[in-house]
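Missing here is one protein chain; the remaining ones are kept as they sit in the complex.
Up next is chain A:
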Amino acid sequence: MKAVCWQGVHKVGVEEVPDPRLINPRDAIIKVRKAAICGSDVHLYDGYIPTMMRGDILGHEFMGEVIETGPGVTNLSPGDRVVVPFPISCGNCFFCEQELYSLCENSNPNARLAEKFWGHSPCGIFGYSHLLGGYAGGQAEYVRVPFADVGPLKIPDAVSDEQALFLGDILPTGYMAAENCNIKQGDTVAVWGCGPVGLFAIMSAKVLGAARVIGIDRFPERLNLARRAGAETINYEEESTLEALNELTGGLGPDACIDAVGMEAHMHGVQHAYDKVKQAFRMETERPGVVRECIQACRKGGTVSVPGVYGGLADKIPLGAIVNKALTIKSGQTHVQRYMKPLLARIEAGEIDPTMIITHRVGIEEVPDAFQMFRDKQDDCVKVVVNMAS
C-alpha cells in the first residue's frame, strides 16, 4: 500500500510499504477514506518531537471503512464506516475508567521511554513518535487500529466523511480546550491561534455559553474564519495583544485564555529571538511565547487552557503571575473518546459545521507538498484533507 512516511526533518515522502495485518485480538484493519494533516504533524515535520525514525508512517486524523476485525472486536463489522480517535486507549485501566483516555496505561509499548521524559507515560498515539508508542499512522491506504472495540465510532449515513473526520482529533481538542475553561454566563474567552483547533475552540466556547470570544492571529484568512465562527479578533501584527485585550475587557482581562498554538509560537522582537536561539540549540524544546502571554493576559482567578502541543522544557514561564493572580492551568492530550458521541450529535443537529475550516483537498501523492504549504501557510491554507479513496 501507499503510506506517507517521515524521512527526516522537513522530509516527508510517499512510500510503498506492506499492508498492515491484525496483530492482537482487539485490532481492526481500516481502509482509510479520508485523512488530514494536523498542526501537530508540523512539529514532527520540523523535527521538534524527539524519537521519530526514518520510515515512520504519519497521520493521526483519519476515518474509513472497517475491512477486518480480530476476535476481540465484536462491536464492529466489515463495511462499517468509522472515525478513529487519535489516542489509543484500552478502556479497562484506571484512567480509561475515569474517561481520561489519553492517559491510558496499557497502550504505549514504549512506556519506559516516556517515563524517563515525563515521569509517567501517556497513551500511545498513531503516527506520533516512538515516545508515544511508535504506532503506524493513518496517512496511508490501510491502518491497523488497536483496541478497536473502544476507539472507533460508527458514522451514521446522514453524516458525510468530511463532517465526521475531525471527530478523531481537532474538534474534540478544541472542545476540551473550551470545556477546560469552566465557562460561566457572561465570560470572555480569548483564543491564541485561529488555526483548526483555535477555530473549534472558538465555536465550542460559544456553544458552552461564553458571552464574548476573542480570536488572536496574524493571518487575515484565519481571522476571517474566526469572525465567521462568532469571535471578535485581534491581529497582533497591528496592535499589542495585551493592550487590546485589556481595552476590550475594561482592564479586567479575559476570564479564560486558550493557547491553541503550542511549541512553535511566532512572537515578536527580543522574546522571539531568545526562544528561537534556545530552541535551535536544544536548550529548551519549546518557544513558549503564547503560554507566557496567556498567563500575563488572564484575569485574576481565571483559567489558562493549553491544548497546544508541548514536549519538554520551556524557559521563563511567569510562575509569579500564576501564583499571585491565583490562576488555574488546565491541559492534556484530548480524551477524544469522551467527546465523540456528544459532538457527533451537535454535528447532526447542525450546531457545529466542522467542514468550514477545510481549505485544501489533495490526493496522497500531493501530501509532501501539502505539508510545506500548510506549515508556511501558503495559499491561505488552514486545513488539508487527504482523499485516499481516489
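Just so we're on the same page, contacts are C-beta pairs under 8 Å (C-beta built on N, C-alpha and C of every residue); 3 or more make two chains touch, one makes a residue touch a chain; residues count from 1.
Keep in mind that, in the parts below, contacts and distances are computed from a predicted model.
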{"item": "Identity of the absent chain, which is to be given by its UniProt protein name, from \"SRPBCC family protein\", \"NADH-quinone oxidoreductase subunit K\", \"Sugar ABC transporter permease\" or \"Nitric oxide reductase NorE protein\"", "value": "\"SRPBCC family protein\""}
{"item": "Absent-chain contact - pick from A:G39, A:G124 or A:P254", "value": "A:G124"}
{"item": "Of A:M53, A:L252, A:A345 or A:A389, the one touching the omitted chain in the full complex", "value": "A:M53"}
{"item": "Identified contact with the non-displayed chain, of A:P146, A:G193, A:G289 or A:G302", "value": "A:P146"}
{"item": "Missing-partner contacts on chain A, residue numbers", "value": "1, 3, 5-7, 13, 15, 17-21, 23-26, 53-57, 72, 88, 90-94, 97, 105-112, 124, 130, 133-136, 144, 146-147"}
